[in-house]
Structures are given as C-alpha cells and as structure tokens.
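Removed from the display is one protein chain of the complex; every other protein chain stays in position.
Note that the chains are named A and B in the order they appear, and that numbering of residues resets to 1 at the start of each chain.
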Amino acid sequence: MLEMRKDIFADERDDNLNVIGKGLQRQDMPGHVTGRTRYFDDHAFDGMLHLKVVRSPHAHARIRSIDIAAAQRAPGVKRVLRGADVPVNKNTLLSLINFGKDDEPSLAVDKVSYKGEPVVAIIADSEAAALAARQLVRIDYDLLPNVFDVEEALKPGAPVVNETYPGNYFEYHQRYDHQKLRFGDVEKAFAQADMVLEHRYQMSPIEHAPTETNGSIAAPEQNGRFVVHSCAQGLFFALGTAAKIVDVESNRLHFIGGTVGGGFGGKVDALTEPLAVLGAMLTGKPVRFVLDREEEMLYGSPRGAERIYVKDGLMRDGRIVARSIRSYFDAGAYTRLSSYAAIKCTAHLPGPYWIPNVASDVYVAYTNRCPSTAMRGFGVTAVDFALEVQMDRLAEAANLDPMEFRVLNAYRDGDMKAHRRVAKNTALIECVQVVAEKANWPLSEQAKRQSSLTGGVGERALIPATPLDQRGQIGRPDTRNAPSSQVLPAGTARIPLSKQPVMEGDRDGRAKPTQVPRYESAQPIAALPPYQPAQTSNPPAPAYQPPPAYQPSPPPPAPPPAAPAQTQHGAVRFSSVFGTRRR
Amino acid sequence: MAKIPVQFRLNGSDRAAFVDAPETLLNTLRRGLGDFAPKYGCGQGTCGVCTVLVDGEPQLACLTLSVACEGREIETASGMADGPDLHPLQAAFMDHFAAQCGFCTPGMLTAARALLAKNPNPSRDEVVEGISGNICRCTGYEPIIAAILAAASAPGARRA
Partner (left out) sequence: MARHEGRGMASVNYPIGMNLGGDPSQALIHSNPDGKFTVALSAIDLGQGMKQVSRQIAAETLGVPIEDVYVDTADSDTGPHDMGSFASRGTHRMGNAIIVAAREARGVLLEAAAEELEVNAADLVTDGRGNIHVRGAPSKTITVKATAQAAQFKQGKTIAGRGIFLIPLSAVDADTGEMNPNTAFAHACLVADVTVDDETGEVEVLRMTSAYELGRVINPRMVEQQLVGGAWMGMSHALYETPEPYYPNPEHGPRDFNEYLMPGPGDIAPYHVTVLERPAPDGPFGGKGPGEMCANPVLPAVANAVYNAIGVRVDELPITPEKILRGIKANGGVKPGPRRGGPVNWR
C-alpha cells in the first residue's frame, strides 16, 4: 500500500507536469505477460555449441598439471581451452576506469584461489557432451593452506590468497592497506564522553539468486564481427571487459541485451561473455555459456560479507559526540568491485547523523572464497545494519526513545559531513515524523516540530581540527598502530570542490552549454535553538524559513573549469571505456 | 543416439519434434519448437519458471521428458492470449504491476491458470499455495497474489 504525501516539501516542487509522476503502465509489461519478452537465452542459432567450465575442487592449491587429452577426444567436443588460450588472461573489472590492478584470470594457470575457480573450458555440441567431457579433464593440485576469515587474512604470515596483493589487502592510494576517514578528534571525544559503546556486527554473504542465471550467447555475425546476447547489467561494461580479455577492438563486438531476468548486482561481473566470445572466435560457431543453478548459487559471486566494529561516544543527553568504525569487506579471492564499495562505505559514514568527531578504517581483505561483488545497496546495506542496531543500543543507553534519538542526532541541511562536504536536500527527520504518525509511535511535540531545513549551523557547519596518522602504511608494518603524526587545522579542506556536473542543452531550445546546480554549501540559515530531547523543558518552536525553490534548470553560467588532474586515487581519469588498456 | 519422434498439441496446434530419450520438454519447447515463454531457472524443479500445463495439469517442463508428452495437450504462457485479447490473468497482472523483470511471469501465470481452472474462487491462502512452487525475486509476491485474486473475480476468468 503506497500513499503520497504531496504536502511535504510542496514548495520545492512544480507538480504541473504531463507524464512525470503518473503511474503509467510499463512499456515492457505487455511482453512480460504474454511471454514475448526476449532474454539473452531466448535466441535460436543453428549449430549452437555449449561451453562448460571445469572448476577447482579446492579453496587454495597450486596447479601441478592439466591434462586435457582425453577430453579433447571425447564425443561432441569441439575445443578445450586453458588459460594459455585466453589472449589477456588477467583482468580487474574496474580497469575500465583505471582503478586497481589486473588480478583475476579467466582460466586459472598456476594456482587456484577459491573452490569453484574456472580452470578449463570445454566447448561441445551439446550441454551433455560438455558435461561428460568435463569428467575427463585431469588436473593435479598441490594443496596450499587457506584463510577464510578477514582478520586472520590480514595477520602477518597468513597464506597469500592473491599474489597481486600479497598482503591480502587492497592497496589504497599506493600508500595504505585501507581507506581512512578522519574528521575531528575521536580519541579526545571518547575521553570526554559520558559513555563509550563498542560492538561488533557481521553481515552475511548473500546470493543474488536472480531467477535467470548468468549467461550469454556469442555468435559470428559478419565482417569479422560477433553478436553477443548478454545478461549484463552494464552492456558496455561487459563489452569492454570482453574486448580486453579476448583482445579485439570494441567495434568487432555487437552486444545485445538490456532485458535481464533480475540482477541485483550479480550480473555486473561479465562472468560468461569473454569465454563465450573467445569460443565463438575459435570455433567459428555460436557458443552458449550459461551457469546452471548450482554454479550460480556457489560460484556466481555473492554479496560479500562485512565485519564492522562500531565505537561511539555518547553524552547522557543523547548526543553522539564521536563515532569510530573499523570495517572489513570480504572480497574473496579477487578484487572485482569490493575496492569501490569500501570507498562508497567511507563516504556513507557516520550514517545520516551529524556527529562532530568521526573516524573510520575500511579494509578490503582477500580470502579463499568465491570473489564477491556488487549487490543492491553495495557498500551501504551492511553498515546500515550495524549503525542502526548500534543506534538502538545508544538510545537505550541514553534512556531515550529510539525515534526521538534519531531526530536528536539526524543530519540537516547545512551540516558538515565527515567527508568534508555540506549536507543539502536532507529529509531524514521528515521520514521519521511521518512513520511515527503512521505506525502510531508516540513522538514528543518537540520532535514533531523539528525540520531538516533548519539547524545545520554554527559548529555543525564547520570542519574541526583533525589529527592524522600514518597507521597501516604499506611496507611499514610498524605503522599499523602508529600514533598521530599531524594535526590538520580546523576548516582545512584538501580537495577542491571540483565536482561540477556538466550538461549540454537547456530547457526549451537548441543545445547550448549549461550546468546542473552545483552541490555545495547551503545558504546561511538563522541560528536556531538546538533540539533538546523530550524530557527537558520545551524551547520555543523553530521559526519556519522557506527553502530555496527547486529550480530544475538555472540560467547558463560560464562553462565549468576542467577537473584538475588528480593523482591520489589511482583512478586518475576516465578515459572512454575502450580508450585505455592495462595489461 | 537415435532420435525419437514425438507429437503433441502445443497451444492448440499440432507439433512434432525429434528428441533424444533423456531430453526435457523444456529443451524441446525452447530449442526445438521456438516457444521461449517457459524459462530455464534451475533445471531441478525448484523455481517454477518453466511451469507449463500438460493436459491441464501444471508440470515443471525441466523435469518432464519430451517422450512422455506423446499425444498430450501442452499449454504455455505464449498461448494464453486469444489473439490480441489478453487472458483475464494477463490483464490482472498488468493492472497490478505484478511483474518486474518478468522472468518468472510466464510460469507464474501458468500456475495461476491451473489454479483458477480448478478453483475459480480461491481464497488468499489457496492462491499462496497455488504459486508456492514459483519463485519471484523481484516483487515480494504481494502484487502477484492481488492480481490472481482480482482475476478470479473478473468476468471470463474461468476460460481455460
């Protein structure tokens, strides 16, 4: 049951629109209900071959030998592929945006790092023939010690999961074994807090479990081109990945997709496209590579587990004065997209609250399990679980109602966030107020009067003085627990506000350069008395101040300056997806 | 392996195919006869996206041998509409926005069709039971249940 509250934030919207905001029928619905919608596998090809992979039965082992002779002679088998047959047999997905090092083979060569890692691919007339030949491949392994726990993996002497990252951590900025966030002085604030609460949270891995499993069909087209019917969540992402691995120019690949039987993040990794294309190139025939349900369940890359330690400093009146987080993303054996999730997680901290002192250390750790990848809420779902259960604990410790506690600590327009940008367009308080009413959860009159539009002023709008540390510096194990080495003065910003979304074209005329509004400091708002939780005496109701009107298209200002060259991130520039090959 | 001829009616038309002995009806429909409405979801009979009607009974095409369908009446979601006229269940699924990715929809519609053929006025619990063999990862089931209940009370719902 869905109810619209058009009255809230009404003066920030122009609701006089023709089709936006209308519950019109989906364009794809007639196809869905008649069974005519075509997914990647709903395409017929004459003489289609089927590809199946031989997977490692071990979580960690050196490959001593691979014998494919018997499989090659098996009935119906057209081709058997090993790692040496893959033109560029090492890749990392985010190399398309120049982030991270190539660390994952399409077919393992020297060693396997997780149970289920593909080692050999068999292409045959039928699925049954490919499955039968799979039994004939002989691979000799020498077992290696393995590690499954993220914190164990980061200890000195742990088995090396991924030789590209021998410390079992993703390297950030070529300098640290984790991504840092430092805002204010959490240690000082903990010392001054009335209470300090620290708890450990563990998010489970999750299987995406789309009803359609991962797969693709690649077929010779014409002019040396190949058509690929793909389930990818990013069509050009899969095309770029396949082009790189198979080592062809992007215009030799014709990807068709866009209609996918559920993804939830599990179809970003281009799990099947590169080998299907390679198979089609080597055999000159259509090649279909589809995961069966057991493969999807066990080796289709899950949402990664995350372990999160949350430590909060709390005052008796319910204000959170410090939050420190240590978090471990379980990447499994290869990076895939975990390195990105850790950054997204860092930006999300400390959650939708204003806290004057925040620090976090987010690690991406390699373990001997199937590489994890994006899933719905990537980088946020697990930490939201941790933060919101922690908030429940804090409310109880402060003897406050959980809703009142959220309103008291909620972020508002004008607040300085921990990543040193000003909050705008916030609406947490209003969501709490509306739910309290619908759920019949009593809220104090004061809490009902609060607004996201006001209150983000004074100390809340400032960057505090911040001690920095060199903890976790790569190559210097002694720095893992190093003390503070520098203090950034209050107000210090180190990255210019360079992000200016660029758009071409204006509202009603021909294309001309313009911009969408910039995300930056809020307009100053008159100081208001701070919100006091319900038990104390009532302060006067805050004066309502109308917000700036929503302007979908402002007048065109000067063209934006080019983004300055950045060197800290590794992802120094976005070349076109095919512009840069890293090998 | 010698191919075995098999004939059955598919959505009202006589069709024939040569199949291998262990070939599933799902494979014959999709790869042999070009009816892509039944989907592959698990091959183990656990997800329901391949659900078809065999002589009016809901069956999992991934577990049904094609050779066992000789002379039978097979119906899939492709055959539900009468030309441009949608079956009341199809119309109700549209009205209730009961599909997102759409991959489970053909099987879900077929399971619902079998339910309504036997029980034209099912209770909510009976609808839940009727689709309990069909997995949907997108919708949370509520709009599907609502659509089936609405279709049951719509005129023409008892059309097979």
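Just so we're on the same page, a residue touches a chain if its C-beta (ideal position, glycine included) is under 8 Å from a C-beta of that chain, and two chains touch if they have at least 3 such contacts.
All figures in this text were calculated on a predicted structure; none of them were measured in a lab.
Chemist: Which of these touches the unseen chain: A:167, A:234 or A:318?
Modeler: A:234
Chemist: Among A:70, A:109, A:131 or A:297, which one touches the chain that has been omitted from the display?
Modeler: In the complete complex, the chain left out is touched by residue A:297.
Chemist: Which residue from A:108, A:161, A:253 or A:275 sits in contact with the chain not drawn here?
Modeler: Residue touching the absent chain, from the options given: A:253.
Chemist: For the full complex, which residue in A:38, A:376 or A:480 touches the chain that was left out?
Modeler: Reading the full complex, the residue touching the unseen chain is A:376.
Chemist: Please give every residue of chain B in contact with the chain that is not shown.
Modeler: Missing-chain contacts on chain B: residues 42, 44, 46-47, 97, 100-103, 125, 127-129, 131-132, 135, 137-145.
FYI, only the chains that are shown with their structure count from here on.
Chemist: Round to the nearest whole Å and give the separation of the Cα centres of chain A and chain B.
Modeler: 37
Chemist: Mind pulling up the chain A residues that touch chain B in the complex?
Modeler: 25-26, 28-39, 41-42, 44, 128, 208-213, 259-264, 290, 292-293
Chemist: If you look only at chain B, which of its residues touch chain A in the complex?
Modeler: Touching chain A: residues 22, 30-31, 34, 36-37, 39-44, 46-47, 49, 76-78, 80-81, 86, 90, 93-94, 97, 99-106, 109, 135-138 of chain B.
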